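Apart from one protein chain that is not included, each protein chain of the complex appears where it belongs.
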Amino acid sequence: MISSIKIPAAPELTYLLRLADTCLILGQRLGEWCGHAPILEEDIALSNMALDLIGQSRALLTLAGQHSGKCGGEGYDEDQLAFLRDEIDYRNVTLAELPRGDFAFTVLRNLMLSTWLKLMWERLRDSSDAELAAIAGKALKEARYHQQHAADWAVRLGDGTDESRRRSEAALATLWLYTPELFEDDAVDAAATAAGLGPAWSQLHEPWLAEMDEVLGEAKLAVPPAPTFRSTGKRGLHSEHMGYLLAEMQYLQRAYPGGAW
Amino acid sequence: MWEVFVRTKAGLDHKHCGSLHAADPKMAVQMARDVYTRRQEGSSVWVVRSDQIVASDPNDKDMYFDPAEDKVYRHPTFYKLPDSVDHM
Partner (left out) sequence: MYTQAMDTMRDEGGDKPALRTAEEAQLQQRFDNRIDAGDFIEAKDWMPENYRKTLLRQISQHAHSEIVGMLPEGNWITRAPTLKRKAILLAKVQDEGGHGLYLYAAAETLGSSRDQMLDALHTGKAKYSSIFNYPTLTWADVGAIGWLVDGAAIMNQVPICRCSFAPYARAMVRICREESFHQRQGFDSLLVMMKQGTDAQRAMVQEAVNRWWWPCLMMFGPPDDQSPNSAQGMRWGIKRVSNDTLRQKFVDAAVQQAEVLGVTFPDPDLRWNEANQHWDYGTIDWSEFWRVVGGDGPCNRERLADRVKAWEDGEWVREAALAHARKSELKEAA
């Protein structure tokens, strides 16, 4: 068994990892649909999204690995970061790691996160880090499409049958609990803003709500009340689901130390 | 307005070759024959009402098609194999 790598506690690195891991873990969840979607066309569409997200996470993890080397830690490659960290060093938002649920759950989570990512990429195009700005320019095109795809399905399901509406409402109620985490600032955001690396997450809240309002309105789904619950994945404290996800994801790297793939 | 698709010979795809005006489907398919297959170009024609075609928005071009750019692993050339098995 390979022991875990250690990540230096540098706020800019954490900022990058929060984004990279959110893409990675959402991609991991979406990949689970391949072979199991409601229609064959959707198997392909969800896989495309998963591939985009995995591609984004690869670019971001590579960048984060270089940052790690620059801020007092070791330099790492994308796979060391993706497969050899302890759970507490994964910084994705909890929303991304929740089990894929039914199709309504997947669609609405995609809507929330693709909208959030779209707003994030738009702002990251102006990052002081040229590499990050370039990643954002490319990822933005992908997130726009993901958002459109999710929004169209959200409307179909919200304004489809009684059952699809009931399932959408249930999924929305659960997912909404995890959204405050997407918009609350801490020291990491302060450092990133000061360095010009990227926006404080709180800046995305208003435009995100406006876009969600529009889609949910068209889907005839009520925006749930603001939750008091707080998830904390981005600080490394995850839901119980994360351990299982990582056990599966990391298994080969851990079981075959020194392997070449 | 109708869009015309012609198959040049059995086995091949119908390819879009142009448009024409006609009042009804029957007239359209006859016109397609007369307008687009005068030089033995066809073995079959399809006509579709132009307003029935749903097209991607030109403004969406980037988000529709650019994401395929970096998926290099979909191409056989991405995998470098030893010469003796490279024709695989």
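All chains are identified by letter, namely A and B, in their written order; residue positions are counted from 1 within each chain.
In this section, a residue touches a chain if its C-beta (ideal position, glycine included) is under 8 Å from a C-beta of that chain, and two chains touch if they have at least 3 such contacts.
Every value quoted in this text rests on a predicted model; they were computed, and no experiment measured them.
Colleague: Of A:Pro8, A:Gly31 or A:Pro180, which one is in contact with the hidden chain?
Modeller: A:Gly31
Colleague: Need a quick check: the contact residues on chain A for the chain that isn't drawn.
Modeller: 24, 28, 31-32, 34-41, 43-44, 47-48, 50-51, 54-55, 57-58, 61, 78-79, 82-83, 102-103, 155-157, 159-161, 163-164, 167, 248-249, 251-253, 256-261
Colleague: Considering the entire assembly, which residues of chain B contact the chain that has been omitted?
Modeller: Residues 7, 9-13, 44, 71, 73-76, 78-82, 84-85, 88 of chain B touch the chain absent from view.
Definition applied: only the chains that are shown with their structure count from here on.
Colleague: Within their complex, state which residues of chain B touch chain A.
Modeller: The contact residues of chain B facing chain A are 60, 62-64, 66-67, 70-71.
Colleague: Considering only the defined contacts, which chain A positions touch chain B in the complex?
Modeller: 48, 51-52, 55, 138, 141-142, 144-145, 148
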